[in-house]
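As you look at this complex, bear in mind that one protein chain is not there, while each of the others sits in place.
== chain A ==
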Amino acid sequence: MPLLKSSSAADAEPGISRHPLTGTSLSGADVVVQVLADEGVDVLFGYSGGAILPVYDAVFRHNAEHIKPDGSEPMPLIVPANEQGAGFMAAGYARASGKVGVAVVTSGPGATNMVTPVRDSTADSIPLVVICGQVATQAIGSDAFQEAPISNIMGSCAKHVFLVTDASQLEATMRTAFTIARSGRPGPVVVDIPKDIQNTTMTFKGEGELALPGYRARLRAIEQASLADEDCKLFFEALSRAKRPLIYAGGGVVAGGAAAALKAFVDAFGLPVTTTLMGIGGYDTTDALALHMLGMHGTAYANYAVEDCDFLLALGARFDDRVAGVPTQFAPRAKFVAHIDIDPAEINKVKQAHWHHIGPLDRALQRLTRFGKTHDYSLSLSDWHAHVAALKRDHAMNYDRDSALIQPYAVLEEINRHAQGRAIVSTGVGQHQMWAAQYLDFCAPRHLLTSGSMGTMGFGLPAAIGAQFARRDALVIDIDGDASIRMNLGELETVTTYGLPLKIVVLNNVGDGMVRQWQKLFFKGRFASSDKSLHRKDFVRAAEADGFAWARRLEQRDELAATIAEFLAFDGPAFLEVMIDPDAGVYPMVGPGANYAQMITGDFIPARTAPKAADAAATDMF
């Protein structure tokens, strides 16, 4: 590929900035890489293979020709053990940075291994661009080697998928993929590129995107939407009538970059804030008005506040089944539900809103804050604040602090003492994920990276790797479970290959803890395939085999504090397995089909009312 140099045409037209490569002949593969460079992509995650080789070669040449003064590559290509790992690395990068994560894989199995991260990213609104090699256009539909109908498969789980069959559309398609991924409600975009298109020589334009008239018109309408004075007035009149208003903030606060606007709104009007799992960090969990997470495994005080509130403001949240399992009984005393979201399809989908706004959350909150201040809407919430403070005090998170066994909560509290809400934490899925959400503090957005909607076990390790590439100097911790980490255990080697100073904690309860918890509750303790006590895996030796110089197993609770301190202070990749109480449960728990008033708080968190015995297997809820 030619080196970047400014063209004489650009010099001749001052004020019009032209791409230095405009008019140059490039291969399709070089065009792909040039657009990636133009989009500011600084790391790729992917696994090579026959149908993507031209793009891999173009990445290699690009890096060789644009080596940075410090000797590093401008666009390093990080190779996982499995393409699913690459997808979650790209997602971890995107979640930690807010930028578009990019994965590049080959056709057939390479692309189908990306299905899970793509669906996961759609479900959590994470911007990705996934480039897949495809068999040559003339071979499509012939059952060719490593052929799979990626456009069909990804079409049902991505935000959008392009199959590029016309080489002249490649450049615009690549650029458009980034626009779609990051605009509106973000999501993953798959670009499926046949090998012959990668090899076609074409003239690089240096600009231009696909028209997409429908998408762009709808996007423009949403992005330009603003709150009229009348809308603001209705909102504040309802709010000023409320005595117990509550904010329920979701992942949209993080995705929409609205954390600062939310803080300013809360500073102005004093509404307490509870967040969803995806919204954690959207509001500083250490703040006096923060109630931490609500929902199935939310804090008791958050869930009681939801029970008690008379005004609910949902921000970038979608009343999903882990929050509003029984929508008609969710926030039962809320006389007014207000909902702001970027996605029109989320308004009134689950819970009818009395007032709603569709548009960018940060602007909407800034507008409401200005309007409310200008018109002197002041709320007297001191009784409500006292009530919320009492809930936090009387129903605080707690556990068996006298147990001889290591309690997972104690491990997280110890980590929290060091991290102080500033570490980037990824998780797998299950009990350890909920414990991490409950017991760790997060002072800023993009610090808790977790598979919220899809609940993909195996997410934690590759997501942490991707996050470390986004935040090279940050403390990145993967809080994982023994079953979750097994799913992508091959990525342990990726950590040491790239010398990442990741800290990996495996809370080992010898099985699928969350499954066992449900089996205890609803299947009379028959642990169908969730007990792993016959498994022979030695995680510490596995980590050592993959090159971890610091790999330990913690089995004595009196060594907890010293071990955690040494583990987190280690300069380099470190792996800590903690043998935890296998019977430790996740509490509180709002059982499937139950409402918040029926929440079980366990033996160590005081409940407001005695819970009724669980009605075993009486529900299809999951």
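Operating definition for what follows: a contact is a pair of C-beta atoms (placed from the backbone, for glycine too) under 8 Å apart; a residue touches a chain by one contact, two chains touch by 3 or more; residues count from 1.
The rule is short, and it goes like this: contacts and distances are computed from a predicted model.
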* **Per UniProt, the name of the complex member that is left out, chosen from "Quaternary amine transport ATP-binding protein", "Acetolactate synthase small subunit", "Carbohydrate ABC transporter permease" or "Fumarate reductase iron-sulfur subunit"** => "Acetolactate synthase small subunit"
* **Selected from A:S156, A:S226, A:T328 or A:S403 as touching the chain missing from the view** => A:S156
* Asked: Touching the left-out chain: which of A:K349, A:K520, A:K537 or A:R553?
  -> A:K349
* Per the touch definition above, residue among A:I180, A:I197, A:V388 or A:I564 touching the missing chain -> A:I180
* Asked: At which residues does chain A meet the chain that is not included here?
  -> 151-152, 155-156, 159-163, 165, 180, 185, 212-215, 218, 343-345, 348-349
